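Worksheet: one structure, shown below.
Of the protein chains in this complex, one is absent; all others appear in place.
In this document, chain identifiers A, B and C correspond to the written order of the chains, with residue numbering beginning at 1 in each.
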């Protein structure tokens, strides 16, 4: 739903630059597909820790991955860097969808587009729980 | 489109058992989300090598990942094994969609469901190319 | 000290077979060197959990890696399996050295040899601690 081939760098609000590691390449000589999900994880986690102050080890309500999708457009290759971009796509009662894009070095066109859905869960009760208000406020700033 | 919460083991035609590695767990004590995509890759690659005789290093037409999606249902944990199941969902002129499921040990319900789209590409011309006939024939046996 | 080019399968007392994953290969077409350490970790952890009943999350005294060495002899390649072998090389007051070997499929000669040193630490006091007696007894059976 969020993956639109015409999305460009302007469509993302939060950024992180990730150095590609030699070992991210696979035997075909490009960054392995699974690593794209590693980069998605990297920016979502950094966003939550840095912007929303999430503490996975102590917060009573924490997010769990519910769905992740990636559309691959162009190869990424070591050596180089990836600019990962994130915007908040949809905020529900207890779930949130991040729209994500990966861009090679200076490229305006994405190497990949995707989304990542988090569902908040009460760690004790093991039930879905409302997104905590301070985190919801952060999400709203990045829609 | 293929991810249906009611899908069970009977919905998959090709199987592979993957031992969970200690390092597949992340700091939250469960298999890290990105590893689910690693398991998807494992079964798709094994299916192609074993059933379709694909040779990535020499075949003139080879598949590239175009889209991968995973819906997470239940945690997987080391120690244990994952049964990965695969069926062919849709066969196009130059693309194919695999329906995928991951099941913990003896569980009838999936830990995760997803799909993986491959597009065939002429390695020389760098254009999409028709699925080679022998590979198409294999796909048809696993619909 | 334990790595001797003449070591063969007979020199190891505890075994584990590890399926090589497609992604273990690197862009040079063989199992990446770092993965050999992943296989070392796999057998050491499985030995401790299975034979010594170690519980990393609750035991008051737990082992920390102090030193790991690997000598690379022959390449390993996907698809295939690795037979990992372990023997106890030296038991000290609070440390233990595992002698490790990796063997491809049916090969009698090792693909790699190495050792791994664990030091036991009191989780609370953050000091080295004697190896717990029941674990020491297990180590002695695998010298």
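Basically, a contact is a pair of C-beta atoms (placed from the backbone, for glycine too) under 8 Å apart; a residue touches a chain by one contact, two chains touch by 3 or more.
Note that this is a predicted model, so its numbers are computed, not measured.
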item: Touching residue (missing chain; options A:19, A:53 or A:92); value: A:19
item: Listed residues A:28, A:42 or A:119, member touching the removed chain; value: A:42
item: For chain C, residues in touch with the removed chain; value: 27-28, 32-34, 37-38, 41, 56, 64-72
item: Those residues of chain B which, in the complete complex, touch the missing chain; value: 22-23, 25-29, 32, 34
item: Interface residues of chain A (partner: the chain not displayed); value: 18-19, 21-23, 29, 38, 41-42, 45-46, 49, 57, 79
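FYI, only the chains that are shown with their structure count from here on.
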item: Same or different contact residues where chain C meets its copy chain B, judged by the half mark; value: same
item: Chain A and chain C: spacing of chain centres that average the CA atoms, whole Å; value: 35
item: Distance between chain centroids, defined by C-alpha means - chain A, chain B (Å); value: 22
item: Residues of chain C whose C-beta touches two or more other chains; value: 22-23, 29
